[in-house]
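Here the structure is laid out as structure tokens; the discussion comes afterwards.
One chain of protein is taken out of this complex; the other chains stay put.
A, B and C are the chain letters, set down in written order, and residue numbers restart from 1 in every chain.
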Amino acid sequence: MADSLVPVLEAQEKMDTDKMWVIWGPQHPFSHGLWTLKLQIDGEFCIDADPIVGYLHRGWEKETENRDYARIIPMTDRLCYCASMTYSHLYCMTVEKALGIDIPEKAKYIRIVADEICRIQSHLMWLAAVGTDMGNLTVFLWAMREREYFLDLNVKLCGARMTTNYPRIGGVRNDTTELFDRDVIRAVDRFEKAMWDIIYLIDDSSVFVSRMRKISYLTREQCANMGLTGPAMRGCGVDFDIRRDDPYDNYDKVDFEVPVLNKESKVGDCYDRYMIRIEEMFQSCDIIRQAVDKIKAIGKNAPYRIKTPTKVPAGTTFGRLEDPRGESIMYLASDGTDKPYRLKVRSPIFTNVSCSKAMCKGVRIADVPAVLAQIDMCLGETDR
Amino acid sequence: MAEVYQSPTVEEIQSILKSEFPEVEILETKERRVKAKCPREKSHEVCQFIHDNLTFEHCSVVTAVDYVDHLMIVYLLSNYYNGVMIDLDVDVPDEDLHIDSVTDIWQGANWHERETWELFGVVFDNHPRLERLLTPKTYEFFPFRKSYKMRSQE
Amino acid sequence: MAMKYLDKYPKNLAKSLWIMKPVWTAFKLFCKTVVHRPVTVLYPYEKEWIPENYRGRPGLRFDRCVGCGMCARMCVTQAIKLIEVDDDNGNKVMRPQVNIGRCAFCGYCAEYCPVDAMTVTPIYELAEYTRYDLLYGPRRLHYENTTPGMEVKLEVTLPSDIENGNPERRVHIFDVDKPELDDSKCIGCKKCSKVCPVEAITMVEKGVNDKGRPIVRPEFDNAKCISCKNCVEACPKDALEIKEVL
Partner (left out) sequence: MTEYSSLLSWINFADPYANPYTPFLTDNLPYNICYGLWEIIGGFIAWLINLLFPNNVVSTWLLDERVMVAFALVLFMLVIFIVAFVIVLLNLWMERKVLGRLMDRRGTMIGMKGFLQCVADGLKTFMKENTIPSKVDKMTYMWCVSLIVGLSCLVACMVPLSNRWYVVNYDTGLLIIMAFYALAPFFILVSGWAQNNKYSLIGGLRAAELMISYEVPMLIIIATVSLLAGSFNIGDIVNLQSEIWLIIPMCLGFIVFFFCAIAECERPPFDIAEAETELVEGWQTEYAGMKWGLIMLADYLRGSVSCGMVAIMFLGGWTIPFIGGTALPEIVFLIKAWFVFFLMIIVRGAIARVRPDQILNLGWKVFMPLAVFNLAIAVLLKMGGFY
């Protein structure tokens, strides 16, 4: 194990020092939302962590059992304000699977574009949070500035910035608007240039890098077993991306790389998890370019939304999708009516935050925000 | 024990599961999806086998569906080498809501099982810490059961 | 496809032990924003351009509305309620009233409006002093600068059309689904014809029954029907059903 802190911890145990529980949250600058992290500290080192969630539990899944299928889509936006598009997409995809229908090609590509816009803006929100967690507000504001261009794309596409309510069962809400292709390509091009400024600010700064390096090591086995998914998992050597390995919609027809680090060593630190997300943003730009070309090739008058029955046949099914934060799954049990019998959401953060004990063990208190920033906390989907 | 398959295909999974566990019923297979049904007594053993021999390293979801007379516990297990998922359903009768915990196999199932317990009342035996997670500690009912009506449903 | 970022980073640590580059990057942006303006806008005085399909508060074109209640039925948060108001001729009509305090700005009312009377508007400054002021009545919902771009079209392609090789045909969802009568269940109570907002249902006498009373059955004018499901909901015997065309 590459963890250099283990001998230190062992030495401290022999010294029989006093241990102290420090409770961070539910209202704390590091917790982006309402949750509590109980940390047991021994001097500067964390030796135990106990996350407490549930302050935002709204009974989302129960509430859906009370609504018809179309009226759940705006609720899916409220699961996570950053990944609203992917959650609506996931929901619609699950219902389409239950209905056994295939949606038009154009809708698939529009969904890919919308998803990747959502991924970039969600990752930028995460980058902003990393900046503030490390004590630098410049990164926060620069990342927010870049994010604004992608939110503008959302506005152009469907009229809302964050709660998009865009995918529909059987397609998407509306066709791409006039000049949307041009705007997307422009936004992506300028983003790829502007992103380097933020990278210079973080990756060329010894302070940022040395704060993230060599802390919070996780092995591949740990990640897989604990259920840590998403970019955090790929930083630790798990070579798995649902977009590539279990493709949905038309992700198998676009060409992109899945950034994976430490494939051989199978141990990743905090900085590896950080780098994966930055590279993912660039890859998303590539996907957007290809998908926009495909949309252009399909033509203006192609169908983008098909009519679907309101009643879903009885049975169980599930959809699986690569959220910006990890693997999200919706499990739908239907009973033949126009309302779901049970709809379960597997949010990536819910499982990722349960790994915080393994992630925080052995790091210094000052590193805890940096380590937990890598799971990109979002409480709306955690507590549901 | 049987040999270890790193990335078993759907057909392999089907045949292996049938030969190893005759009780396990394969309901449906699709591309990269296997849906199986398993009796309650065998569930832990089957999960252990799927984890050890079929290399399903990741437990995505543990959840339950309340069919009033019985509860169906659903395990969604995924393989990181080829993206195959097994949907393992276990029926638990309403009178005796007990099932073996799989937390010792997949640590990631810990919170999912806690959540399922607090929302449906299924007791996961041998779970390290079966406490309320999302709902307040004072709750004495299981809100996601069909018998629990929401205010708007009444 | 190559990695754009991972090919250059991580650099080796000895090289990155240096803070001049971030300081220089920050200083460059400082010089840039001193000469040019920063990207932020002075909000109350300057506003960003928003497209006309922006989803602000709902707007209503009073003259177009038929009072079918589709918006109230589709509303996710039950923010819309039908209330009785006078129209321009002094008749009592049912028109939607929106509680902006509950509104989720999902745009469903505009999307599912069969006659495109409900629109989205680019108004987002909606703060009021009391909760009562958040109730937008039918007349207050009116927005004078409504453009065609603010209508949300619910145009779908039928799967059967795609199979028939005619995928470019798009239909308004309310043009194809029509109510169908189960004759054995109908008791001729005329409730459906009373609730129909567009008077598409006429009650027609079809002979007499055993007791000599006239048998009345609804007849649908499919050209007028906007398939708002009001008749289906009003039917006491579930004799009506919307037949979905796929």
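Quick notes
Just so it is clear, a residue touches a chain if its C-beta (ideal position, glycine included) is under 8 Å from a C-beta of that chain, and two chains touch if they have at least 3 such contacts.
A quick note: this is a predicted structure, and the numbers were derived from the prediction, not measured.
Note that the absent chain touches A, C when the full complex is taken as a whole.
Contact with the undisplayed chain is limited, among A:Y69, A:F208, A:F318 or A:F350, to A:F208.
Here the missing chain is touched by one residue of A:D77, A:D367 or A:E381, and it is A:D367. Across the interface with the omitted chain, chain A contributes residues 20, 22, 28-30, 44, 131-142, 145, 201, 205, 207-208, 210-211, 364-369. Touch with the hidden chain on the side of chain C covers residues 19, 22-23, 25-27, 29-30, 33-34, 38-40, 42.
Simple rule for what comes next: only the chains that are shown with their structure count from here on.
In terms of which chains touch, the assembly is arranged as an unbranched chain of neighbours. Greatest centre-to-centre distance from chain C is found for B, with centres as Cα means.
Among the chain pairings, A-C comes first (most C-beta pairs in contact). Taking the mean of the C-alpha atoms as each chain's centre, chain B and chain C sit 40 Å apart.
Centre-to-centre, using mean CA coordinates, chain A is 29 Å away from chain C. Considering their complex, residues 53-54, 57, 59, 61-63, 66, 221, 224-229, 238-240, 242, 245-246, 316, 318, 320, 327, 329, 331, 333, 341-342, 344, 346, 350-351, 354-355, 383-384 of chain A touch chain B. Interface of chain A with chain C (complex): residues 67, 70-71, 73-75, 77, 101, 104, 138, 142, 145, 148, 155-156, 158-160, 163, 165, 170-171, 173-174, 177, 192, 197, 199-207, 209-210, 213, 255-257, 259, 261, 271, 275, 278-279, 282-283, 286, 301-310. Across the complex, chain C meets chain A through its residues 1-6, 9-11, 13, 16-19, 21-22, 25-26, 29, 39, 50-51, 53-55, 74, 76, 104-108, 111, 120, 152-153, 155-159, 162, 167-168, 170-171, 173, 176, 244-246.
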